[in-house]
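Of the protein chains in this complex, one is absent; all others appear in place.
This part shows chain A:
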Amino acid sequence: MPADALVSIRDLTVQFRTDRGWVSAIEDISLDINAGECLGVVGESGSGKSVTALSILRLHARGTARAARGSIMLDGRDLLRAPERDLRRVRGGDIAMVFQDPMSSLNPVLTIADQISESLRLHQGLSRAEGRSRAIELLDLVRIADAPRRADEYPHRLSGGMRQRVMIAIAIACRPRLLIADEPTTALDVTIQAQILELLRDLRAELGMAVMMISHDLGVIAEFAHRVVVMYAGRIVEQAPVGTLFSAPRHPYTEGLMTSLRGRDIPGQRLGSIPGRVPDPDESIPGCRFGPRCAHVEAVCRAAVPALVSISENHDVRCTPRSQALAPACL
């Protein structure tokens, strides 16, 4: 674990209760989020991005999920095994979260000020009046005009973009060290998306917090992240600094994603796509889970689950043929 890792996830396997017993949604996830950095997590829906993010704060619906293996370390404590009381101090305090759909993520019967100040009053012991004035400051900070008036309104009076700003204000209220943004712009229209991303970028610089940006949108990731983790079917398939990943992707799945991105700038060219679909978590696939969709699949891919191998500094790939070809000889 690097010295500056803020949150360190190791060998995390999370399972969900289904009719056929416990099924793994993510398996053997290991990643670090460094202080102040912006980590992008990318993958199709069903790849396990959100499951990973929700696991950090243990926010899965009660009784539906369990961490079968692994650890999530913050300040020398394992969040997976921390008592609920301790975890509540981390939630909204050290680590905060912004969710995908701002239309349904705010409580419709509580005022904006009430919802923003709630965590301040809880974590910092502010009074109701102090909480309200701090909430107004935060509304200013997320660039909502006429903050004092908006503070006393209810969410239904606000547009989607404004609601997501309010969600961000709630999340940054206690100056978290890590902000997890789970598809924060997916539910918004394009111009608002750009504004929200810009806001997040500015706030990150201003507050010096780390951001875990989860998105299926490579454009968002390219613009925002320092380092990128690519997930496929519940596993990390590649991680690298953003420049390396976009210029020299090594995993065939990442390559496929890049092809689908590049084609859109060239008129008349068909968008590249990856045939097939993401397998269900309980589908049994021998070896590499991307194998059935992979153009370069070999016998060795079906023989065993590939390991995540470091092929150069800060660049890991989970693909047996590629890592054998690329890994430094000393490993």
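Criterion: contacts are C-beta pairs under 8 Å (C-beta built on N, C-alpha and C of every residue); 3 or more make two chains touch, one makes a residue touch a chain; residues count from 1.
Just so we're on the same page, contacts and distances are computed from a predicted model.
S.K.: I notice the complex is incomplete. Of the names "Multisubunit sodium/proton antiporter MrpB subunit", "ABC transporter permease", "ATP-binding cassette domain-containing protein" or "4Fe-4S dicluster containing protein", which is the UniProt protein name for the chain that's not shown?
M.R.: "ABC transporter permease"
S.K.: From the list A:Ser119, A:Gln193 or A:Ser323, pick the residue that touches the absent chain.
M.R.: Answer from the full complex: A:Ser119 touches the omitted chain.
S.K.: Write down which of A:Ala25, A:Val90, A:Leu178 or A:Cys294 is the residue touching the left-out chain.
M.R.: A:Val90
S.K.: Can you say which of A:Ala5, A:Leu59, A:Ala82 or A:Val305 touches the chain missing from this structure?
M.R.: With A:Ala5, A:Leu59, A:Ala82 or A:Val305 as choices, the missing chain is touched by A:Leu59.
S.K.: Just checking the interface: what residues of chain A touch the absent partner chain?
M.R.: 57, 59, 61, 63, 88-93, 96-97, 99, 101, 104-110, 118-119, 122-123, 154, 156, 167, 170-171
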